[in-house]
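Just below is one structure, and these are the notes that go with it.
Shown here: the complex without one of its protein chains, the others still in place.
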Amino acid sequence: MARPITYFAKDLGEAKPEARSLTVEALGGGRYVVTLDGERHEVDALPLPNGGLSLLDNGQSYAVEFQEKGDELSVQLRGQLSSFDLVDERKLRLRAATSAHVGEGVQEINSPMPGKVVKVFVKEGEAVKEGQPLVVVEAMKMENELKAHRAGTVTKVFAKEGVAVENGAKLVVVE
Amino acid sequence: MARPITYFAKDLGEAKPEARSLTVEALGGGRYVVTLDGERHEVDALPLPNGGLSLLDNGQSYAVEFQEKGDELSVQLRGQLSSFDLVDERKLRLRAATSAHVGEGVQEINSPMPGKVVKVFVKEGEAVKEGQPLVVVEAMKMENELKAHRAGTVTKVFAKEGVAVENGAKLVVVE
Amino acid sequence: MARIKKVLVANRGEIAIRVMRTCRELGLPTVAVFSEADRSALHTRFADEAYCVGPAPSRESYLVIDNIIDAARRSGADAIHPGYGFLSENPTFVRACEKAGLTFIGPPASAMDAMGDKVRARTNMMKAGVPVVPGTTAPFANVEEARTYAKSIGYPVMLKASGGGGGKGMRRVDREEDLDSAWRTARSEAMSAFNNDTVYMEKFLDQPHHIEIQVFADMHGNCIHLNERECSAQRRNQKVVEEAPSPIISVEMRKAMGEVAVKAAKAVGYVGAGTIEFLVDAKRNFYFLEMNTRLQVEHPVTEWTTGIDLVAWQIHVAQGGVLPFVRPVQPRGHAIEVRVYAEDPATNFMPSPGKIDSVRVPSGPYVRDDSGVYPGYTVPNVYDPMISKLSVWAPTRMEAILRMKRALSEYSLKGITTNLRYLEHIVSHPEFMKGDYDTGFLPREHQKLLGEKNEKLTKASLIAAAVYAHQRGEKQAASIAPAAAAGTVSTWRTGRPNSWKRS
Partner (left out) sequence: MARIKKVLVANRGEIAIRVMRTCRELGLPTVAVFSEADRSALHTRFADEAYCVGPAPSRESYLVIDNIIDAARRSGADAIHPGYGFLSENPTFVRACEKAGLTFIGPPASAMDAMGDKVRARTNMMKAGVPVVPGTTAPFANVEEARTYAKSIGYPVMLKASGGGGGKGMRRVDREEDLDSAWRTARSEAMSAFNNDTVYMEKFLDQPHHIEIQVFADMHGNCIHLNERECSAQRRNQKVVEEAPSPIISVEMRKAMGEVAVKAAKAVGYVGAGTIEFLVDAKRNFYFLEMNTRLQVEHPVTEWTTGIDLVAWQIHVAQGGVLPFVRPVQPRGHAIEVRVYAEDPATNFMPSPGKIDSVRVPSGPYVRDDSGVYPGYTVPNVYDPMISKLSVWAPTRMEAILRMKRALSEYSLKGITTNLRYLEHIVSHPEFMKGDYDTGFLPREHQKLLGEKNEKLTKASLIAAAVYAHQRGEKQAASIAPAAAAGTVSTWRTGRPNSWKRS
């Protein structure tokens, strides 16, 4: 029998997510013991061809679907979508060791989807107000105006009009 | 550009299938020139995620599905199912070299599906008449009686009552 | 009677899903039961709860009354819907439910007693003045008795299982020399399907129509019929295509058959959804064949033409509710259902269990698919080979036929052999289109229904096959020398560079 593994999960839907810990022990044959909040759940988990799971927990049947994005794991069951930041102990230690300083005043405006830049309103060095439009990205026939979250100065403009951008592409940096 | 390959296909739906030859030349980018009966077809063939093809031939659009079983290739399009014995030149030469003698008088009774043998009517050495029941196989709640195609003598009985059998499993040999 | 709060569905596959859909609409939590072979079946995860009731063979799981009752107890379900097949027509099960304080969503055990055993049903119906097909009313002691009786009414005859329907344990016998083999397989099938190997015999009517009337009764003495279904398209005595209304029935005949059906149901104190099956001969005489004391596979065609959800009505009536209306309704428009089986029509309808690689289900206007499978699912070889009921509605029969052809042309189930193309050929056949087809239609036209070849499509198939083989060759070459040919692999697997240009 494999040794139990402890995971830490933060519910990213919460305003101030707090980590909850879970331990998972494989019993073999698709069965696991999961301990959460001191409660012991003996579950049967069958992987499905589409990457999901059929989970049976004390008779309750859940058809579960997952979507991964780095350490963020989105889980959908019975119409509820939850996103967790889920890591195991090893990863948690690794993170603590490399936790970086995040500049509070720096705003990076990224493209929220693949599309095309149709308008750039600002130049490097320009001062912007909160809510001021910076760039317009068109995707699927909709134009989306991206605005400054806070006042600041444009330090970098990556966006070029007429150029296609990928999901998450850096467009403008405001400091 | 790759060199053209010649294929030979027999339509297994015909009473006396005759081989038809086709040559295929890849043009790149999913395009091919296929020559059949002296006619040149420049086609665009897009592989689909389910293993099928979207084939465009001079504007005609075919959604094609395939099923493979050894050298037998089943092709379905627009509601017509065809089965071909399809080989290339190399394979054809190989076959000619190894073509074996097939005993005319030997009947091998195989299980036509995965299931369970529920009845065996004959013993080795027993003489059987044409149409005489040999074995009953049950699958999906239906019982299927397998009969002798021609009169003969049972030379071998592999089937055992109550035993599960795979698709194609040898059950009885009659000579 | 108390309101139902949680429903255990004592079935599997598409009918379990069908029942759970209605429960979900009614806000009722559902409990699935599953055999060890069905852990991965869709119904197991479609439900809110699921309990294992035993090993793969249904005799050790779905048919074990104690295990089903136990699952209800563990889940706290207060009602059981049996679907069709399995325990749905078993009065012992109904009594066990009653004893355990569970509402059985179906008729009372007494009505099943009266109708479930077909020999007894015939006797009861004759008493009630309902016309029946000539045949035995007492079981045979042995094959010799059967042989003697067959001689007296003359071949062809039908051997039928006393304990159930669905084509199981049923054999047509044309000549005396075939009787032994038919007797053996019919009894053996009957035993394994219904745990009862009693068979009886009926005169085989020459090319009759099989037409049935849907009845519905509540606990307050109301009983109505919801018109007929034409079920004459059968192979190996199993329905394949059903429609409502019947193309050969007049308004007067519908009324007459409906009245007889209601009389039959009332004679046995029926409650819930039931079906009275009739054989109709060439002169349009109709004879009681049997009553199915449960929901039928072909219930969607009645739903399409009446607007009713029959499962919702079953639950309503089981709670003690009064029928929403009690006057007969004329059918609205026309509906057709086909049964999609995992079987090969070209090899005598041999079952073809296996893994389904991909599924594309038809939809669009007035098309309904009731299936219980998904891509990657392995159809087990221990249960019934039906994987879906496909049904359509249209204002007229001809439009419904064309819609069904369209829907079938969209249906794709890759990985296993199905009867989809056979079904297309049935609904395209001139005899079916004309409407006056009897139960001899499918066997008689079998060769034609396997399909004829069109040279243009054969050529396209040859071209497709050659290109497929060529691409397969490229792929194999690439996997033998993966480093050198990585680009080829990626072209095959994930699409290719967007090199398509207008031409």
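Labels for the chains are A, B and C, by order of writing; each one numbers its residues from 1.
FYI, a residue touches a chain if its C-beta (ideal position, glycine included) is under 8 Å from a C-beta of that chain, and two chains touch if they have at least 3 such contacts.
Please read these numbers as outputs of a predicted model, since none were measured by experiment.
**Q** Among the chains included here, which ones are touched by the excluded chain in the whole complex?
**A** Within the full complex, the chain not displayed touches A, B, C.
**Q** Among C:371, C:439 or C:461, which one is in touch with the chain left out?
**A** Answer from the full complex: C:371 touches the omitted chain.
**Q** Taking the full complex into account, find the residue in C:13, C:300 or C:331 that is in contact with the omitted chain.
**A** C:300
**Q** Hey, which chain A residues sit against the chain that's not shown?
**A** Touch with the absent chain occurs at residues 5, 7, 9, 11, 13, 20, 22, 24, 26, 28-30, 32, 34, 36-37, 41, 43-47, 49-53, 55, 57, 60, 62, 64-67, 73, 75-82, 84, 86, 88, 112-115, 118-119, 133, 136, 138-145.
**Q** Which chain B residues touch the hidden chain?
**A** Chain B touches the missing chain through residues 44, 46, 48-50, 54, 56, 59-63.
**Q** Write the list of chain C residues that the hidden chain touches.
**A** 17-18, 21-22, 24-27, 36-37, 39-40, 52-54, 67, 300, 303, 307, 309, 332-333, 358, 360-361, 363-371, 374-375, 378, 394-395, 399, 402-403, 405-406, 409-410, 495, 498, 500-503
Everything below uses one rule, namely that only the chains that are shown with their structure count from here on.
**Q** Quick one: which pair of chains has the most contacts?
**A** Highest contact count among chain pairs: B-C.
**Q** Just curious, how far off is chain C from chain B if you go by their C-alpha centres, in Å?
**A** Centre separation, chain B to chain C: 30 Å.
**Q** Between chain A and chain B, what is the gap in Å from one C-alpha centre to the other?
**A** 50
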